[in-house]
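A single protein chain has been omitted; all remaining protein chains appear in their positions.
For reference, chains read A and B in written order, and residue numbers begin at 1 within each chain.
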Amino acid sequence: MNVAFFLEVLIGGMLSGVMYALVALGFVLIFKSSGVFNFAQGAMVLFSALTFVRLLEMHIYFWLALALTLVVMIVLAMAIERLVLRPLVNQPLIILFMATIGLNFFLEGLAQGVWDNQVHGFDLGINDEPFEALRQLTGILVSTFDLVAALIAGTLVLGLSLFFHKTRIGRALRAVSDDHQAALSVGIPLHHIWSITWAAAGIVALVAGMLWGTRLGVQFSLSLITLKALPVLILGGFNSIAGAIVGGLIIGASEKLAEVYLSRFVGGGIENFFPYLLAMVFLIFRPYGLFGDEIIERV
Amino acid sequence: MVYRESGQFKTTYANDMAMFPITQDRWGLMTIIVIAVVAVPLVANDYWITSLLIPFLIFALAALGLNVLTGYAGQLSLGHAGFMGVGAYAAYNLATRIPDMPLLLSFLGAGLITTVVGMLFGLPSLRIKEFYLAVATLAAQFIIEWAFSSIGWFSGGTATMTLDTPPMIIFGYHIHTPRQRYYLTLGIVMLLTLLAKNLVRSQVGRAWMAMRDMDVAAEAMGIRPLTTKLLAFAISSFYAGVAGALYGFVFLTSVDITAFELERSFRLLFMVIIGGLGSILGSFLGAAFIVLLPILINNAATLFVGTVPTNLIANIELMVFGGLIIFFLIVEPYGLARLWHTTKEKLRLWPFPH
Partner (left out) sequence: MYRGKGVAMWYGMAMLAVLMVGVVLAQPPADPNKEQFVPILIYRTGPYAAGGSGIMGGFMDYMALLNERDGGINGIKLVWEECETAYNNDRGVECYERLKAKGVKGAPVVNPLSTGITYALIDRATNDKIPLVSLGYGRTDATDGRVFPYVFPLITNYWNQSSAKVRYIAQLSGGEDKLKGKKIVNLHLNVPYGKETIPIWDKLAEKFGFEVKHLAVPPPGLDQKSLWLLIREYNPDWVVNRNWGVSCTAPLREAARLGFPRDKILGVWWCGSEEDVFPAGKSAKGYMTTNFHGVGRDFPVIEEIIDKVYTPGKGNLPVTRAGSVYYNRGVIHGIITAEAMRLAHQKFGVAPIGGEQMQWALEHLNITPERIKEIGAEGLMFPLKTSCKDHEGGGAVRIQQWDGEKWVSVSDWIQPYSELVRAEVEKSAAQYAKEKGITPRACN
């Protein structure tokens, strides 16, 4: 086992994890403000990516298509808030979770019904080849695309953190995530805040969709990324943005290391459940994740 | 006016504790049983029996198990289809590896093996609650999926890991026609439903509901969380195991693990949600709903619009599905069973307004 190979697996895994973290960011945004675990995030990734790709295919100028997709996601967010969240306002979280599962199916059907069920190629113009400078220096192969994705994710995280901590709306969002009642009593308009967060989650979904779509093509399977993002959230904590990235790095690295070094003992293919196993072990010792808020139950 | 129970007096404790104390309810149940046992095999054609009724019964059984776990005991589980898979594979191995193994014993054995597996995966529930438990059960689902796709021993060494179940023979009687299979499934499901109904009315059931509503208070009252939660997992896995065995032997005689994937877990959860959490009748209503809905949409679309492209129908189906779940959660979180209950309540007064 040479060190260079180990480093490759480690770095490759972490960069993979960054891609998962991008999807997890959307979850965190929504959980932070409304306490809802939005299972439909994967469908939102699919929906936004499909809309964008189809608009591009209709020969609409790149930035205009982007703007149009953003508008669509904002409208979608407002519709979801109005039709799904408002009627379910005081229900236990389990009910809201199940409602988002239903929303997931609905959005999948809508996205494919309105656009179509085909695979769409998508190219952002970023090379998916090994980064030459690094390869010359150390012999380690790391893809340029992954590095760019990591950069984008980093920018997003920075931007979102600044948004949450330095702006007025960010403060309002944090207030809402702390305690709905108190926020209402201070005069923060709950419904507006929810629309904003779902729209923001939609934008994050679009970015994730564009990056994943470049890699694999925009197709139905994009909505399956949700399942990879769940362990990331468990590890990082449901309402921490930094946690999403850290969780993503850990899950990505451990998943790849386990597959490369451990699977020879058990027959291969453990990548699917290993993150969940890790998450479960984590849950037993630290139920709120690395950076999550500890919830104290009062009887 | 028809449904009032005035004039029905109970004279013994046994009568008072009966499962269906109102005479009209008993008549209703009798009618349903007679229809299921006598009328349906006479009237229904092969398509209805093999593609609709048998899967309905099997999924109703599995949903019953999930309802016990999620509806009565409050432990959210997203790995139920994995347990069905364990049942199917266990039944297959028991039936093929042990010479002259009676079929019903294989099913029973499959249930018991699934019980053990379920209890094992249920252990985290002692530390983790609610939504996080769902993630732990997802881990169970993925581990089970992996185990049956990678370890060849479970499927008897075939390369494709597909189970080809042996023909079913009970007491020398070969069961292969649709009607025979229907009776077998119906019998097992009726028996296990009776068991479940009694279980949830007993002390065990009450302990589950106490755990679900306020677990700290229940513990303070003397209900042991360990035994109660593990028992819930055990019973629910038993039902899932038997349902899985039936699925593999009676419904699709050739099964592989893709039949028990995450998608199936979600469908079972939907059956329980739409049918009604915490209700035996709800499991059946939910199962009927989910099994029949795609067919209804398909036939309705063909009837009203003519030839519709199938992908549009499939997408509409997804949208209707998701939309109905949200609809039910908004309008009636306790599902179809609660709607039925409300109807019965209104019937007690009908035709009077109050």
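Heads up, the rule we're going with is that contacts are C-beta pairs under 8 Å (C-beta built on N, C-alpha and C of every residue); 3 or more make two chains touch, one makes a residue touch a chain.
Since the structure is predicted, the reported quantities are computational estimates derived from the model, not experimental observations.
Though it is not drawn, the left-out chain touches A, B in the full complex. Of the options B:P41, B:P102, B:P225 or B:P294, the residue whose C-beta touches the omitted chain is B:P294. Mapped onto chain A, the footprint of the missing chain covers residues 5, 8-9, 12-13, 16, 19, 87, 112, 117-123, 128-130, 141, 143, 145-146, 212-213, 215-221, 224-225, 228, 255-256, 259-260, 267-272. Contact between chain B and the unshown chain involves residues 46-47, 50-52, 55, 96, 146, 149-150, 159-162, 164, 166-167, 176, 251-259, 292, 294-300, 302-304, 309-311, 313-315, 318, 327, 330-332, 339, 342.
By definition in this document, only the chains that are shown with their structure count from here on.
Per the touch definition, chain B reaches chain A in the complex via residues 76, 124, 127-128, 130-132, 134-136, 138-139, 142-143, 145-146, 149-151, 214, 216-217, 262, 266, 269-270, 273, 311-312, 314-326, 329-330, 333. In the complex of the two chains, the chain A residues touching chain B come out as 37, 83-84, 87-88, 91, 93-95, 97-99, 101-110, 112-113, 116-117, 227, 230-231, 234, 266-270, 272-273, 276-277, 279-280, 283-284, 287, 297, 299.
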